[in-house]
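A single protein chain has been removed from this complex, and every other one stays in its place.
Let's turn to chain A:
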Amino acid sequence: MNSMAGGSETGAQLFARLGSRPSLKALQNSLFGEVYPKPGDLIELSGESGTAKTEILMNITVSCILPLEWKTYKLGGIGTGVVFVDTQCQFSMLRVFSLLEKRVTRCIASSHSSKVHGKCSEQDIQTVDKIVNSKLEDDGHATDKVKEHSCPPTAEEIENFIKTCLEKLLIFRCNTSQQLLVTFHSLETLFANSLDISVLMVDNWSAFYWMDRASAGNHLSQVETIQQRMISSLEKLLRDYHITAFVAKRPLFKSSVKRDKGPPTSGPSPSLSSSNLQPDDPKPSNQDFVSKDWNRILSQKFQIQMSEQPISTISSEVNLQTLFVASRIFPKPVITKTFFVSEIGLNFLS
């Protein structure tokens, strides 16, 4: 709406545009390294089924909705709201809750053990303690606070705290591409009204492709129209409301190199086919349904694969784990990270 004339913007929209949403700098440590997602960025996670895409999204969600600190414990979260658009019922509340719980209890345990033993294994714990101590000295009720810190919160307190964190999460379940489109448009109002939401997750973007293809019949251009509409509405959210979007995608077609066996899949028409980001790559990425506009608004693209490396050679601790390799294939240079999934979430191997 606000694209047509300068005067048609509402005050709330203006405020949402100019006001600052929480920064995602705390995501530095995970997948992203120094190039952490900025407002207006679109980050694509692409990978086959079972390559922990949803898991990554849920981990980012957890980092986003946890606050920076709770009581005296430094949780290292961001404390921002998240909108999770779930197109395939993949979101698992049980998993998110246990991730939150594990992260909170681990922070509490590590801050206590460092207190008791008087030694710090990690640097950031040291700094936490410094912050805590300086705060305690500033406060008049130092002894009270020390007491509070020395006895860890009860399980019930932790559960209640996690519930308040979960208030920041909104889940939309979509069953058709039309519903997804309407959701994107209706999110404008939500983002305009609430400044503390800064992240949009879509899991996963290509879910309705075959349904659209079937309902379009011979009019393949309809499929592209739907895609373009969704992309432009997503772009509007990114540009006008400074949202960061994380989108999971699954390649729809088999990669062309491996197509020597079996019947050839009915590929997309040439106008719809993937414009590969790395034509000179020896191992081409799987074919995907990508329209040109998608690559235009894309900020970062990660490709996730299961590791082919024999697992036992890396570490004996992780011999039962499946290893995943996430490579940032856009923009260049390519950055590759190896991780495995455990109870506490993603573990990156350095």
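Keep in mind that, in the parts below, a residue touches a chain if its C-beta (ideal position, glycine included) is under 8 Å from a C-beta of that chain, and two chains touch if they have at least 3 such contacts; residues count from 1.
We adopt the following convention: contacts and distances are computed from a predicted model.
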{"item": "Which of \"DNA repair protein RAD51-like 4\", \"Large ribosomal subunit protein uL3m\", \"Eukaryotic translation initiation factor 3 subunit G\" or \"Vacuolar fusion protein MON1 homolog\" matches, in UniProt, the chain that is not displayed", "value": "\"DNA repair protein RAD51-like 4\""}
{"item": "Sole residue of A:Lys25, A:Lys38 or A:Lys163 that reaches the chain not shown, by the stated touch rule", "value": "A:Lys163"}
{"item": "Contacting the left-out chain in the complete assembly, out of A:Ser23, A:Ser92 or A:Thr105", "value": "A:Ser92"}
{"item": "Positions on chain A where the hidden chain makes contact", "value": "1, 4, 48-50, 54-55, 65, 83, 88-90, 92-98, 163-175, 178-179, 181-183, 185-186, 189, 204, 208, 210-211, 213-215, 226, 229, 232-233, 250-252, 254, 258, 261, 263, 265-266, 320-322, 340-343"}
